[in-house]
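Below are the structure tokens for one structure; questions will follow.
Removed: one protein chain of the complex. Kept in place: all other protein chains.
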Amino acid sequence: MKYLDEFSNPELARKLLDQIHAATTQPWAMMEVCGGQTHSIIRHGIDQLLPEGVEMIHGPGCPVCVTPLEIIDKALAIAERPEVIFCSFGDMLRVPGSQKDLFTIKSRGGDVRVVYSPLDALKLARENPDREVVFFGIGFETTAPANAMTVYQAKRLNVPNFTLLVSHVLVPPAIAAIMESPTCRVQAFLAAGHVCSVMGTAEYPPLTEKYQVPIVVTGFEPLDILEGIRRTVVQLETGRHELENAYPRAVRAEGNPAAMEMLRDVFDVTDRSWRGIGMIPGSGWKLSERYADFDAEQRFQVTDIHTDESPICRSGEVLQGLIKPHECAAFGKECTPRNPLGATMVSSEGACAAYYTYRRLELVDAR
Amino acid sequence: MCLAVPGRVLSITEADQTLMAEVDFGGVHKQVCLQYIPDVRVDEYVMVHVGFAIQRLDEQSALETLANFEKLGILEEEFGDGFALAAKQAGQTQAGGSR
Partner (left out) sequence: MTSNDLDFEGWVCPAPLRDTPAIVMGHGGGGAMSGELIEQLFLPAFGSAARADLGDSALVTVDGARLAFSTDSFVVKPMFFPGGSIGDLAVNGTVNDLAMVGATPLFLSTAFILAEGTELADIGRVATAIGKAAEAAGVQLVTGDTKVVDSGSGDGVYVNTAGIGVVPAGVDINPTRATVGDAVLVSGDIGVHGIAVMSCREGLEFGTTVVSDTAPLHGLVADMLATGADVHVLRDPTRGGVSATLNEIARASRVGIELVENDLPIPETVRDACGLLGLDPLQVANEGKLLAIVPADRAEEVLDVMRRHPLGQGARQIGTCVPDHPRMVVARTGLGGTRVVDLPIGEQLPRIC
């Protein structure tokens, strides 16, 4: 794929790594916010190639992982209803709720369908006027515009049997929450590139100032990640704490104004509980009043939800970067991708799943 | 979050008053919603996430970035303090550099 494959070039990766090594004189701990970045780092072995003291702390940027348990249980309750066609991104299907997951619902006869885009769910709604079509709208700011446009279209085209179950989460409040934590070890952030493609970079300079941390907007291919790390190390070594854009081909300071306008219309900021982390004020989006008719939570009034997390799951600590996956006693034993106790072991970009899938070798040897 | 991939706009149409495009991802074609980048033209590149173009891909910038990576280390080698650099790298290697 053009403008993608070139950013995996091994010779250029070597150059970037050499630069990182040359620049590093002391240990540094930086957090890559986005789960997609975590996945890329572990999958390509980038963490193995960095200087010994440079540590990547894996952040909570995995929307699958942080979707509140209560919302998952609501999704499951809705999906079980015979009149419902429940549509979701593939990532969500295996996430464990209190008792089961969407796959279980499917195997018991629930109509659960994987779609690539929320527009596919809207299409299904128009094609099946006698069914209730619900789309599970999770994600960070990157995915929100797609969900927003879909519900906007549903309203404009008058598709009454379509609703959205919304659970959007926002990056800047998460960064603030992490820095506010007393056990925080993070000294810099690689900001999520595609979130910034939508939202621009304006929200980050106040964070660099308040917490005195460099924030470097970073992409996802190996060279992009290495460049993000390189610029971060240089800032740390020279005592700076600025916002930098290391992904200029896809990120502009102003973001995408059309998308941001739609987001303002469709969503309102809300407090959101992040699974494994807890309540972060103003860290989520919910449907605005104008779109209340398309809110699945209101349409289906699912009320008797009693959430039940596994007591030994330490997803939250992993998501906050306090422990590495293999430091959890259940890792690889009671908890595996086949038998996940928490969302971080299920999602393809959850740190636990990434470590289990790609790093089992060293971790097994180390133990 | 955010598997967004770059693709080239092949054709632009309107469906239900919504701007859509046929986008080429190196041989794979998919219908993509263009409402968020309404002024995009055929042959331009866009970043696509879950069926939506969320931002332009700046080709010039992409090429510049790659060119910058190529140039890394060259200026230092030519003009930098070669001994200092070598000593530092030797120190790095002993401290546990690249594996």
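Every chain is named by a letter (A and B) in the order it is written, and numbering of its residues begins at 1.
By our rule, a residue touches a chain if its C-beta (ideal position, glycine included) is under 8 Å from a C-beta of that chain, and two chains touch if they have at least 3 such contacts.
Given the structure is predicted, the values throughout are model-derived calculations rather than measurements.
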Checklist entry - Taking the entire complex into account, which one of A:18, A:55 or A:91 touches the absent chain? => result A:91
Next on the checklist: Looking at the full complex, which residue from A:139, A:228 or A:276 touches the chain that isn't shown here?
Outcome noted: A:139
Checklist entry - Which one, A:98, A:181, A:270 or A:357, makes contact with the chain that was left out? => result A:357
Item to check | Positions on chain A contacted by the hidden chain, ascending | outcome: 1, 4-5, 8, 10, 13, 35-36, 39, 42-46, 48-49, 62-64, 89-91, 93-94, 96, 101, 103-104, 106-108, 113-116, 120, 139, 143, 222, 337-340, 347-349, 356-361
Checklist outcome for this item: Logged for chain B, residues touching the omitted partner chain are 1-3, 5, 22, 25-30, 48-50
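As a working rule, only the chains that are shown with their structure count from here on.
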Item to check | Length of the line joining the C-alpha centres of chain A and chain B, rounded to whole Å | outcome: 20
Item to check | List of chain B residues in touch with chain A within their complex | outcome: 1-8, 16, 18, 25-26, 33, 35-38, 45, 47, 49-52, 54-55, 57-59, 61-62, 65-66, 69-70, 72-73, 85, 88-89, 92, 95-99
Checklist entry - Can you list the residues on chain A that touch chain B in the complex? => result 1-4, 6-7, 9, 12, 15-19, 21-22, 24, 34-36, 48-49, 51-53, 61-63, 89, 116-120, 139-140, 142-143, 145-146, 149, 153, 157, 192-195, 197-198, 220, 223, 227, 248-252, 255-256, 258-259, 262, 349
